[in-house]
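Structure first, then comments.
Entry: subunit A
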Amino acid sequence: MNALASIPHLVSLVIFLPAAGALVALLLPSDNGVKWTALVTMVVTFLLSLGLYAGFDPAVSTAEAPQLMAKVNWFPGVDVSYFVGVDGLNLLLVMLTTLLGPIVILSSWTYIGKQIKGYYTLMLLLQTGVLGVFLSFDLVLFYVFFEITLIPMYFIIGIWGGENRVYAAIKFVLYTLVGSLLMLVGVLWLGFAAGDAINGGVFTADWYQLVSFGVPLGAQGWLFFLFLLAFAIKVPLFPFHTWLPDAHVQAPTGGSVVLAGVLLKMGTYGLIRFTIPFFPNAAHQFAPLLAVLAVVGIIYGALVAFAQEDAKKLIAYSSVSHLGFVVLGLFAFTTEAVQGAMFQMVNHGISTGALFLLIGMLYERRHTRNMADFGGIAKTVPVFTFFMMLTVFASAGLPGLNGFVGEFLILIGSWKSSAFSVVFVILATTGVILSAVYLLWMVYRTFFGEITHEENRTIKDLNFREIGLMVPLAALMVWLGLGPAPFLDKSEAVVQAILNTAEAKARAVEAAAGQPDAIVQVPLRWPDTVAVTE
Partner candidate 1 sequence: MLETFLFFLFAVVAVVGALGMLIARNPVSSALCMIMTLFAIACLYVTLDAAFIGVIQVLIYAGAIMVLFLFVIMLLNLESVPRLEQLDWRKVAAFVLGIAVLAELLAVISLRLDVLPEAVASSEAAEAASATNIGIALLTEHAFSLEMIGVLLLAATIGAVMLAKKRFV
Partner candidate 2 sequence: METSVLLIIVLPLALAAFNGLMGLFVPAYRKNEWIIGGLGTAAVAIPFVLAVKLFLGFHGEPEVVTYFTWMAAGDLQIEFAYRIDQLSLVMTLIVTGVGALIHLYSIGYMHGDAGYWRFFAFMNLFIFAMLNLVLAENLLVLFLGWEGVGLCSYLLIGFWYTDLKNSAAANKAFIVNRIGDFAFLLALFVIFAVVTEKIDGSFGFDFTTLLAPETLNLFGAGTLLGVVLLFFVGATGKSAQIPLFVWLPDAMAGPTPVSALIHAATMVTSGLYLLARLSPMVLMAPAAMTVIAVVGALTAIMAATIAITQHDIKRVLAYSTVSQLGYMFLAVGVGAYFVAIFHVMTHAFFKACLFLGSGSVIHAMHHVEHELEHKGVLGSNGEPNDDPLKRVELPYEGDFDAQDMRTMGGLRKYMPWTAGTFLVATLAIAGIPPLAGFFSKDEILFKAFELGYNGEMWAYFVWIVGVVTAVLTAIYMTRAYLLTFEGNPRWPDAMDTKPHESPWTMTAPLVVLAALAVVGGFVGLPAVLGGSKIHHFLVHDGRGPVAEPLHELHVSPSIEWGLLFLGLAIASGGVLFAWFVIRWGARGPEADASVKRFFGPLYGTFSRKYSVDQFYQKVIVNPVVNGARLVFAPFDENAVDGAVNGVAKMVQGMALRLRGIQTGVVQHYALAFVLGVAVVLALMLFA
Partner candidate 3 sequence: MHLALNWYLSLSAILFVIGVLGVLLRRNAIVIFLSIELMLNAANLALVAFSQTFGDVNGQILVFFVMSVAAAEAAVGLAIIIALFRNRETVNVSEINLFRG
């Protein structure tokens, strides 16, 4: 693995390999050729990302740049550059993305019938977009990749989706686009403000510069909301979530897995990477509001999930509920809670991704996702039931599986935090009960009891390809459940750095609130456990 780490420009390679794969796939005549190219590209990207994982060392850090970085000026005259690298925050999410890549390709092997070439190339482009989002350290570059991911997803839902897929696809794109355009306003405003204050009048989008720049209180409120709205829609946070159930129900299996597994994380990742460190005062001021939305999301999401007939819609609402936890954790501003939130992002990707895969396999066999059409299929498909039960208990947060670690850290961190009152944490903890309720309700209606519909008697159990899909995810659920420590301390240092810097900057901005033209600059402050080299 370490040999992989020494490959030059590894980060850029990881980002653009899928895109290259897409190009090659475009030129190939046969469908099989396209499929195998896509699979091989995804697997190679995953292997390279292992190199990233080995290459990154949490104990050491340079003050102004991430590890394995590459920085090339993009627009002359402005401080905007192709600036990519790895720090603790994005490492796990990149690994999740590259892991889900091959799984998504494999899961769509027999599922996608028409325009196979289009589907796989779009998947590869989507992969590049998402990797770009996670690995970029330049606000403009982040924004560009953030937009790039929209287009493939639109087509994936729009062309290969369910009955009224067009409605869902349009709603998905427009909703996210509105958010991201507001963010663009924010990016420009912030870039110019920071440029004038600390970059000699030159527009800057460099993450490290922007983290150090103390935005004056007046502007901070507005900017905070501009960024928050874009990411809240993506998360999705409570009032902005209605696009998710439609998108999931209409999206093909592969699309759903990527959407739930990775695209939603761009929202939460954006919150912790940009919104909180850039505007700490506003974040602290509006933390109770966010906590309310998160807790409502948790309970409301769970209740609505409980009332669903379509399994995929149920899981979509469960995602709203689970990500409510993540947002609660992020806005608690304690190391445990944010670490828990980062870890929960990965867990949610794995367990919800697995749930969608399983529902997809069921759909492939019976062409219906309505729970009433099933019942008692545990007898005919035992292997399927085993994986479903494991995944259900993982996402319900059973200790020993991955869901619990994230949820526990979030809740214990939020309880300790002073950002919002303890009542929210109590309400959020009821989410633990509610998630068990609706997940077991789904299992009860689908798997147990007598076989009511004749077709259920003849469902074939999982074949080797499908088992091959599920084994890595199942193994991860147990591994992350019992041995999360090595993964957690990859992001420990950077989370503490962000929180300390945000804290210090908030105080400095408050202090400087008096003089109008005071410029506040607080460089990134690493905890003492990290050896900081210039």
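In this section, a contact is a pair of C-beta atoms (placed from the backbone, for glycine too) under 8 Å apart; a residue touches a chain by one contact, two chains touch by 3 or more; residues count from 1.
Behind the choice of candidates: all candidates are chains of the complex that A comes from, given by their letters.
This is a predicted model, so every value here is computed, not measured.
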{"item": "Complex member in contact with subunit A (any copy), out of 1, 2 or 3", "value": "2"}
{"item": "Subunit A - residues contacting candidate 2, complex", "value": "171, 174-175, 239, 241-243, 300, 303-304, 306-308, 334-336, 339-340, 376, 378-379, 382-383, 386, 393, 398-400, 404-405, 408-409, 411-413, 415-416, 425-426, 429-430, 432-433, 436-437, 440-441, 444, 447-450, 482-485, 488-489, 492, 496"}
